[in-house]
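Single-structure report; data block below.
All protein chains but one are shown at their positions in the complex.
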Amino acid sequence: MLKIAVIGAGRIGKIHAANIATHPQATLVAVADPFINSANALADLYGAEAVSDPLELINDADVDAVIIATPTDTHVDLMLAAARQGKKVLCEKPVDLDLKRAADACRQLEEINAPVMVAFNRRFDPSASELQQAIASGDIGDLHQVVITSRDPDFAPMDYLRHSGGIFSDMVIHDFDMARWLLGEEPVEVYASASRLLKPELAEFNDYDTVMVQMTTASGRQCHINCSRRAVYGYDQRLEAFGSAGMLLNNNQRANSVRRYTAAATEVQAPLEAFFLERYEQAYRLEMDAFIQAALGKCAIPVTPFDGLMALKLAECAARSAASGRPVSVD
Amino acid sequence: MLKIAVIGAGRIGKIHAANIATHPQATLVAVADPFINSANALADLYGAEAVSDPLELINDADVDAVIIATPTDTHVDLMLAAARQGKKVLCEKPVDLDLKRAADACRQLEEINAPVMVAFNRRFDPSASELQQAIASGDIGDLHQVVITSRDPDFAPMDYLRHSGGIFSDMVIHDFDMARWLLGEEPVEVYASASRLLKPELAEFNDYDTVMVQMTTASGRQCHINCSRRAVYGYDQRLEAFGSAGMLLNNNQRANSVRRYTAAATEVQAPLEAFFLERYEQAYRLEMDAFIQAALGKCAIPVTPFDGLMALKLAECAARSAASGRPVSVD
Amino acid sequence: MLKIAVIGAGRIGKIHAANIATHPQATLVAVADPFINSANALADLYGAEAVSDPLELINDADVDAVIIATPTDTHVDLMLAAARQGKKVLCEKPVDLDLKRAADACRQLEEINAPVMVAFNRRFDPSASELQQAIASGDIGDLHQVVITSRDPDFAPMDYLRHSGGIFSDMVIHDFDMARWLLGEEPVEVYASASRLLKPELAEFNDYDTVMVQMTTASGRQCHINCSRRAVYGYDQRLEAFGSAGMLLNNNQRANSVRRYTAAATEVQAPLEAFFLERYEQAYRLEMDAFIQAALGKCAIPVTPFDGLMALKLAECAARSAASGRPVSVD
Partner (left out) sequence: MLKIAVIGAGRIGKIHAANIATHPQATLVAVADPFINSANALADLYGAEAVSDPLELINDADVDAVIIATPTDTHVDLMLAAARQGKKVLCEKPVDLDLKRAADACRQLEEINAPVMVAFNRRFDPSASELQQAIASGDIGDLHQVVITSRDPDFAPMDYLRHSGGIFSDMVIHDFDMARWLLGEEPVEVYASASRLLKPELAEFNDYDTVMVQMTTASGRQCHINCSRRAVYGYDQRLEAFGSAGMLLNNNQRANSVRRYTAAATEVQAPLEAFFLERYEQAYRLEMDAFIQAALGKCAIPVTPFDGLMALKLAECAARSAASGRPVSVD
């Protein structure tokens, strides 16, 4: 049994804790959160210990693995501290909002060959992974184009947005990771258009709500991403891969399969699922399983800090492109 | 060029006339209708002759083929008269409302080996014919079950219904023909349930608005038909064939392919197509082509008076079953 | 916390045990199975006690509720024994294969007003329950027709089938319950056709593999059910409700949402989900929650022994109809 501690008892920490609790090869041994009440509440659910200081758990010889689900600006320090104590680490994205700091961390983790996994949960969505495997195994021949639709049901609160690092690093970063993973090749050029069509007040901190990104790889593969902070019909997450021998589509999923037919309209379905916790519930579970298998030495780490760094770099290129109006080369 | 006369300038006569006019191997030479104004109006559109007496056309040596699109009770006499004059004949369904009279007519037509085709237009719908061919060529292995959904958008006027012969002979007859065609084997047992859930006043002439039929063949194949005189969401026409090696579904078709997504609902499409003239427009065109090819001796007659008779017989069995509450054997 | 014991450590017992284990208001305290190794294996997973004799648990004052997941012929005795001990009971379907015995049991349970729930899990499938609620709340006006498609991916082993009570009591019974629930009115007439198109050797014990059922209610509502023991494309479970103001469709669900487009075909999806454990996973979870809420007195029992009895009665009528070739009135 892998003994796991969760650092950060917020929304994502709770999901990870629940998935650990029901995993047959792992136990949740402890929860850390500076708000000790939050730590206690989560720990109590699963009979785990609660502490306020994460370092207590990181230094605890009885903890095998650590989940970092804290605010972004603490990721690098906690990741490095845990890695240096020989813990297996699963760290939430992004590695850091500062590209240089993230790159430094990656380098240090590589030097000590640390078993750190970055939590790009969408890679574990069964439909996304089937699609990626189908591309990788040549089902559609040579890959030519990837089209990603990624629209949130609604804005996070302004206070969150103000410190989110901007739409590219906060939201589109998932799509940059998906793009890299599906393309099977690094983008070398990024062009982004960004507008404030929903909330002009985002101009205050230079953020956007509606963006399109176009990227190319060295071999000439093309990728398009479109995002919006608000799709009134729900959380819109689609993938398309087009190649010389065919196309793969991953359409949206549904909470139920009932369709209504009336005098006014037909094929009517309910709006799309609420948000990422519901849509990617299964992905979070499979992500935790992948982490546990890697931590138990049964497979390689499937998403590395380098993946985290590269998604961040693409986000940063996109932000620069949107600001300058010019395509940006990924060095 | 096949010289064709149309008898009956009503709704169906007009469709046939238009399809003849645009067919490269046929010419519309004349239209007959006791309402000479109707005959004139239709004939003028295509530069054809108009007469009031159908026998004039039937006896005209210059007419190669005759389309009978008149009221049902005239079908038998016109069909026989035309056949005896050596005309190729396309006659609208049903052959007659009286089963015995229809059987007599069929026998006489057989005796003179008359080239008569009965207008079960749905067999020529491209989706229906692809489905039938797929069954016949073994794509789903041995056929086990056929499910037919057949719901009209709304009632015909009460005056029409009063003389229609009842829902089984007037409406379900199309589905009985489809069932025979898809099953590839004659039904031997018919059980029907019939209700008046929409218009209790149909009781006046012993008719129904909502029916279900279950039939079996000698080898144990099963068929279900469900019908309603009013589907508020439009003309609902679906086919399903289930066999040992798979299933074929023919879903409803759409006038356009636009889907709407709003905060209230997703995948919203417009109601289904208006009615049979729109839904089976292509089928009418292909039916006329099949008739013309058969009349020109290029293929066998695809739907015979015997087919017309058998569909009528099943309708009559279903009516008796609904009245008696017992299954009825098809002798 | 509701203390629950599971009797029967087979396939269904395991599902119930797992759903109890993760439910926040219940604890799995014990497992009983005459094969003590099976009981041990299941009990160990959740830190519960294992016994071989179910009566030990039924008589244990520390057990609040009992799940009966044993062979059918033990249901009645265990249900009555547990009810007499004041336990809350969730019993797998069918109540019994013998209609009279089941009716006796129902009467006795009613006399002592026993809190017994029968496990028709499909009622808890989110799509089925949304569809039922939409009908009940008048979304499609007056209900006229219900169409149920219910095809298994493949046969159970012959040894199981031989003692299953026949396709109507073993398999279609779920659809009879669904029909009653959706119709909102008892069927008064049942007509069934049954064939052996896949396995002629079922004749040995007078069973069938391919059936169609047609039922009517007193007010004239109609219901069609079609079943097959083997759909090569997977577990085919569809519902359709048609009414004066519209239609509700519940199509099949998918394990993932990837569609393939190649030169040979488009919209290609994987075969349907494996079988009921996968398809109704969520339904089993919600069923257990419903039982626990009812056991805790928070709601009425949603599926009663009377429901179990009525589904059995319809199955028995259908079997008689198939044997006699005549419709059977439900007394």
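Letters A, B and C mark the chains as written, and numbering starts fresh at 1 in each.
One rule holds in what follows: a contact is a pair of C-beta atoms (placed from the backbone, for glycine too) under 8 Å apart; a residue touches a chain by one contact, two chains touch by 3 or more.
Since this is a predicted model, take the numbers as computed values, not measurements.
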{"item": "Of A:N19, A:S38 or A:T210, the one touching the omitted chain in the full complex", "value": "A:T210"}
{"item": "Full-complex contact with the absent chain, from A:T22, A:Q108 or A:Q145", "value": "A:Q145"}
{"item": "Residue touching the undisplayed chain, where the options are B:S38, B:T70 or B:N252", "value": "B:N252"}
{"item": "Option from A:N226, A:S257 or A:T304 whose C-beta touches the chain left out", "value": "A:N226"}
{"item": "Touch list for chain B against the chain that is not drawn", "value": "22, 126-127, 130-131, 134, 139-140, 245-253, 255-263"}
{"item": "Those residues of chain A which, in the complete complex, touch the missing chain", "value": "142, 144-145, 147, 149, 151, 189, 191, 193, 195-198, 210-212, 214, 216, 219-222, 224, 226, 228, 230-233, 236, 242, 244-247, 325-327"}
{"item": "Sites on chain C contacted by the missing partner chain, in the whole complex", "value": "231-234, 259, 261-272"}
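By our rule, only the chains that are shown with their structure count from here on.
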{"item": "Centrality ranking, top chain (CA atoms only)", "value": "C"}
{"item": "Chain A and chain C: spacing of chain centres that average the CA atoms, whole Å", "value": "40"}
{"item": "Residues of chain A touching at least two other chains", "value": "259, 261-263"}
